[in-house]
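All protein chains of the complex are present and in place, except for one that has been dropped.
What follows is chain A.
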Amino acid sequence: MNSQDFISSGIIELYMAGVASEQQVRELNAAIAQFPEVAAEVEAYRRSMEAYVNMQSINPSADVKNRIFSNLNNTPNLQQVLSETDNDLQPTKVVYMQSSKRPTWKWIASIAAVLLLGSLLLNFVFFNRYKEFKGYKDKYESLLLSQNSILSKSNLYKTRLEQMQESMNVIQDPKVFKVSMPGTKAFPTALATVFWNKESQQVYLKVNNLPEPKADQQYQLWAIVDGKPVDMGVFEMGDTVNLLQKMKVTGKAQMFAVTLEKKGGAASPTMEQMYVAGKIPG
């Protein structure tokens, strides 16, 4: 492109109006540097634009002047260069509406600062929540533990209650005979009671007071049927004494007695070790 082509291309006019594209501005600057005629043409256009501007001069108010001069006198660091002024000092700045939307580093920095502050705040909030949560977690675990122990205790009590209920049912049954067995001469404080359901022939035993036997010994219940002792089974001591213990069945009996035997029971009772005995009334 020679200088005349460039001058008639219309780029200079668009540039003067301030609407040349960046590409066109680059071409113009290259042409100015290359062709003095182009440079002269640009300068002539520029002077006419500036004359047009000058014609529209308006005197600012005295107030504006006062503000400007007092502002200058109150500015201590006059050498300070504002970064933003850089753009305004460019002689051939091409302006686009969109360009003002570009985020500047100030924007980015302030957004980053806000984000950082927000993050710190959230850290603080979440750390507090975490501490709170940890406290709750410990409490929860100990509650869980105590709940488990309460539950197992409650199960124990439930079982115990059921057993008691069962005992009560037996005792309250009108078909059941109660046979009290007081202590013999050798063991006057001993006491036990037999509950006998004549219909189902089931025999139950309640220990009221018997001394705890040695580890290799066990008490045994006997029914005396027509003068002969019949084994009604051995029974446990310890905690079980609070309950009614189910023994063997018998259809007939005139008397019940408890002897202390070797562990597992004996085939016939040891009469010297008879602790309690009771006749069936009637």
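The rule is short, and it goes like this: a residue touches a chain if its C-beta (ideal position, glycine included) is under 8 Å from a C-beta of that chain, and two chains touch if they have at least 3 such contacts; residues count from 1.
Here, contacts and distances are computed from a predicted model.
Undergrad: When one chain of this assembly is omitted, its UniProt record names it as which of these: "STAS domain-containing protein", "ATP synthase epsilon chain", "Peptide ABC transporter permease" or "RNA polymerase subunit sigma-70"?
TA: "RNA polymerase subunit sigma-70"
Undergrad: Please identify which residue in A:A40, A:I68 or A:V249 touches the non-displayed chain.
TA: A:I68
Undergrad: Counting contacts across the full complex, list the positions on chain A that touch the omitted chain.
TA: Touch set of chain A with respect to the missing chain: 10, 13-14, 16-19, 44-46, 48-61, 63-65, 67-69, 71-72, 75, 78-82, 85, 87-93, 95-97, 100.
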